[in-house]
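What you see is the complex with one protein chain gone and the rest in place.
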Amino acid sequence: MDLGFNETEEMVRASAQEFLEREAGPELARSGDADAFWSKVAEMGWPGLAVSERYGGADMGLVALGVLIEQWGANLGRGPLFEFSVLVSPLLEAAADERLKKEILPRLADGSSSAAIAILEQSASWRPEDIRATAVKTDNGWAITGTKHFVSYGDEASQILVAARTGDRPSDVSIFVVNREANGISSETVNHASGTPTTVLTFNETTVDVFRIVGSENEGWPFVEALMQKGAAFRAIQLAGLGRHVLDITAAYVKERKQFGVPIGSFQAVQHHLADMAVSVRRVEQLARQAVWSVAESSPDAAKQVSRAKLAASELIPQVCWTAHQCHGAIGFTQEHDLHLYTRHALSWAVEFGDTAAHTDRLADALEL
Amino acid sequence: MDLGFNETEEMVRASAQEFLEREAGPELARSGDADAFWSKVAEMGWPGLAVSERYGGADMGLVALGVLIEQWGANLGRGPLFEFSVLVSPLLEAAADERLKKEILPRLADGSSSAAIAILEQSASWRPEDIRATAVKTDNGWAITGTKHFVSYGDEASQILVAARTGDRPSDVSIFVVNREANGISSETVNHASGTPTTVLTFNETTVDVFRIVGSENEGWPFVEALMQKGAAFRAIQLAGLGRHVLDITAAYVKERKQFGVPIGSFQAVQHHLADMAVSVRRVEQLARQAVWSVAESSPDAAKQVSRAKLAASELIPQVCWTAHQCHGAIGFTQEHDLHLYTRHALSWAVEFGDTAAHTDRLADALEL
Amino acid sequence: MRFEFTTEDEQFRSELRTFLAEQLPDGWTGPVDESSKDGWALNQRMRKALAARGWLVMHWPEQYGGQDASSLRNIIFAEEMAYHRAPGNDRFGTRMIGPVLMFYGTDEQKSKYLPDIAAGGIQWCQGYSEPDAGSDLASLKTRAVRDGDKFIINGAKIWTSLAHRADMMFMLVRTDPDAPKHRGISMLLVDMKTPGVEVRPIYNMAGSHSFNQVTFDDVAVPAENLVGDLNNGWRVGMSVLNYERSGIDYVAWGQRAWDELAQFCRDETGPNGLPLSADPSIRRKMAELDVEIEGARLLAYEVAWSQQQGEAPADVASMSKLSGTLANKSVLDYGLQLLGMYGVLESGSPHAKLQGRFFKMRMFYTSGEILAGTTEIQKNLIAWRGLELPRV
Partner (left out) sequence: MRFEFTTEDEQFRSELRTFLAEQLPDGWTGPVDESSKDGWALNQRMRKALAARGWLVMHWPEQYGGQDASSLRNIIFAEEMAYHRAPGNDRFGTRMIGPVLMFYGTDEQKSKYLPDIAAGGIQWCQGYSEPDAGSDLASLKTRAVRDGDKFIINGAKIWTSLAHRADMMFMLVRTDPDAPKHRGISMLLVDMKTPGVEVRPIYNMAGSHSFNQVTFDDVAVPAENLVGDLNNGWRVGMSVLNYERSGIDYVAWGQRAWDELAQFCRDETGPNGLPLSADPSIRRKMAELDVEIEGARLLAYEVAWSQQQGEAPADVASMSKLSGTLANKSVLDYGLQLLGMYGVLESGSPHAKLQGRFFKMRMFYTSGEILAGTTEIQKNLIAWRGLELPRV
């Protein structure tokens, strides 16, 4: 048991904190234009942090990536870092055709292009039977038809990971890496509370080369499962980082802000609000780090730990944000103040990669209920 | 809309409060021996408060009875007042054979004998299919066989209201009034957290005269439903009274008790605990009074209002007690202190006449979910 | 004890519902965005229509054009208006400054302002909060100095709802800086077009413009615009806040959101092919929320009923505000949870469910626990006034 960071982890944490506090944060979240920021992120080598060296990455492993994503959450980092480094790259490394890997991984790892995932459909459900998009065999490969919702960075990405039905059994799903420039892709923008560029992508007989299938035909669902689990664990750690930051700015505010002649942080009701926030944040930090570690180590308890972390983070961190609003009073209710940016991200992350109902059910299963 | 008490209601409230504060309360709850107390209750005419004049009652109606039961709850009144006046008497008046009414109602109304209800079985469920005890026709009447759980005052009562199966359809249930002296009744005492004398009664071919069936054969279930609803509404108001009393003693304690040189009631955390208690108590009072009124008036909303009141009371009043313990500190944790007597009653009443799961389901039905 | 409204009250409720169905645009779901031109126009139109029906100031005495409507009649009005998310219920004029003028105003003030308010012809705003004051309202610093037949005002007010739409402001100013803080305050009425008054918008985190910061730079106000006695403004001003603290609006908003969510649960299918409303955990939570709303509603009714008895139990008003805001918030929180990923699509998005309203409302109603006395302040008041716990 070691709840501290090792040397690598501490190095990643320190450099991420230093860089992101300077370059990211509310201002970046508001600007909408993240290109310059993304170039710097690429220079830091972060997209490839956990990618093998042979594909141009730093091969530092998922735990170090978790440390990075925690800081990314604390500072509202922008751009498809999560999508590629957490979700797409481990899957491609594990199961993609070597030709595909060589073609796209190095450019994704150095940040010169980016990836998105297109799995969920209108049902927003992570169950195989709800994948309705189809991929049909053609002479040269596959043709994909269907509509995918909630695609973050779907217009910015150059590669899209798509789950499509290739057989009649519920689990007959395959995974494809589709070039965003391919034929038949249309997109529709939705306004997401977090401000993350989000699209609905429609594929109309979009042609995919045969080597762009990941793993075997009809065998893609376990990859989606693994991806969902990673997504949940890393969203949890991202929420932990965000919660810590919100706690920090709130503690600073109540020490400064005076009412009735004293700092409001000297009122016991405010102190207890802050104490509740502190306990929640610490709990989520530990649960989320444990979940990331379990996933990285392929622990037999990973399913349990991930659902626990995601449930705790999704419940407690939005609550931390609301309590922060209560402590900030009217000023925190304005658009001008930064607080709501964190709240918006917390609410958004809380429902991604399995909402409370989904993880409750998974956890109850894992606990043999 | 009138949230105040009319003259009769205020008279009942004032006399009940005056009498019960003097005669009941923790000391009575501890003594176990309630005979002398019960004689005085009978002198007050309370068992017959809502019984028609022709059967020796005061005919003051169910709302006045609710006012009395609220005070009964506040002061931990002891003895089978609830069982007869809330549960048995309205049912008998509505549906029993005139001979039976004349024989037993006056003696019950003047408190010289008492009644109990024996409906629930091992399942503790209020669903007709869970009534397994049977009543079989004999030459002179019926023979009842089966075991009834959670019978309050089952040994003290002279008349027992029993629900038994008389047909094969789930709802083929009939109600009988069994003389406690009849053949074949054995009893086993269980220790109830509230200290209420409670037994498991077993009937072994117990003979019941034909006129002791209430209503028609196989038509008893609606009576049980009505009884359960009344029980729930009146338990809610009883809990309201108890909650108000616990709030009062806790407020008095925190004004007296000093720590760090000041009354602990001057700490904001304690003040907010008390404020939360006060809001809970007020909410339950209003919901419970509304429920009792709805039942008394046979309002079409009665089912909703009763379940709301019972749910609120069962959740909030035990919580009020636990918060009271927190405010009392170690002294409230002792057997010697009275507080736990209220907590024990609150926990007990919370699960009677439909627990949270049962009323949630009923309310959701009534709300067309 | 009687837990139903009179036949006349119920009839009024039903007339009001019919009126709202007729007056509100087809398929109206609200809430109104008063910063938009259309939204403000609807507000104006509704206000006039209410005035025409005699409902806008029905709670006023007959001598001022009202109907002496009871507090209970009144709360039915507020409840239905909020439930229908109907604009036009002008609280600043009809609920706040109007009654204050009746009690404290001069004859000139009454005849000058009350008829206009009753006719729905004037918009008021409330100038109490200041940038550095927060919950400590009495620490306000905006100064008014007597200069001949005028007061000269300098300072700033903040969180001023509708200041950008208002014709007049009733405001608290400091007229004696040397007196103890509650004793040097006066109330003035200020025409918003007076030179030196500047209104700057503050957008809230739900994205709408409902607040403003209003600055006063040597603003000259006629001395006859003083309401009540000089330096007695704290008492005059606080008589307004009792209204603000009633929780019925929040209860009705919460009830409406609950109804929308219940319909959503009946209409949407869960993973098992059954409606969401068949899921025991959803049924349970929806039932809990219903109980919370009903409890808060009864507290709001109790406030009205007490007023009708000539009592004003300050602790019940606090309980009502606190319970109402919490009930409303609980419903919205659960709505977001049920909507899942759709809950964080903003209104106006294609594919947003329930028009993205739940997210917007959740962000907006965050203010419920902050404005007009935070939840913490309400709890203090309950402890101090209701339970008489010691203030140290």
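Note that the chains take the letters A, B and C in the order they are written out, and that residue 1 is the start of every chain.
The working rule: a residue touches a chain if its C-beta (ideal position, glycine included) is under 8 Å from a C-beta of that chain, and two chains touch if they have at least 3 such contacts.
None of these values were measured; they are calculated from a predicted model.
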Omitted-chain contact residue, chosen from A:192, A:289 or A:337: A:289
Full-complex contact with the absent chain, from A:9, A:83 or A:172: A:9
Chain not shown, touching residues in chain C: 279-281, 283-284
Touching residues on chain B - with respect to the absent chain: 120, 122, 124-125, 127, 149-150, 188, 190-194, 200, 257, 259-260, 264, 267, 269-270, 322, 325-326, 329-330, 332-337, 339-340, 343-344, 347-348, 351-352, 355-357
Touch residues of chain A, complete complex, unshown partner: 1-6, 9, 63, 247, 251, 254-255, 262-263, 265-266, 268, 270-272, 274-276, 278-279, 282-284, 286-287, 289-290, 293-294, 299, 305, 307-308, 311-312, 357, 359-361, 363-364, 367-369
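The criterion applied here is as follows: only the chains that are shown with their structure count from here on.
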Separation of mean Cα positions, chain B and chain A [Å, integer]: 54
Overlap residues in chain C, where contacts from two or more other chains coincide: 376, 379
Overlap residues in chain A, where contacts from two or more other chains coincide: 267, 269
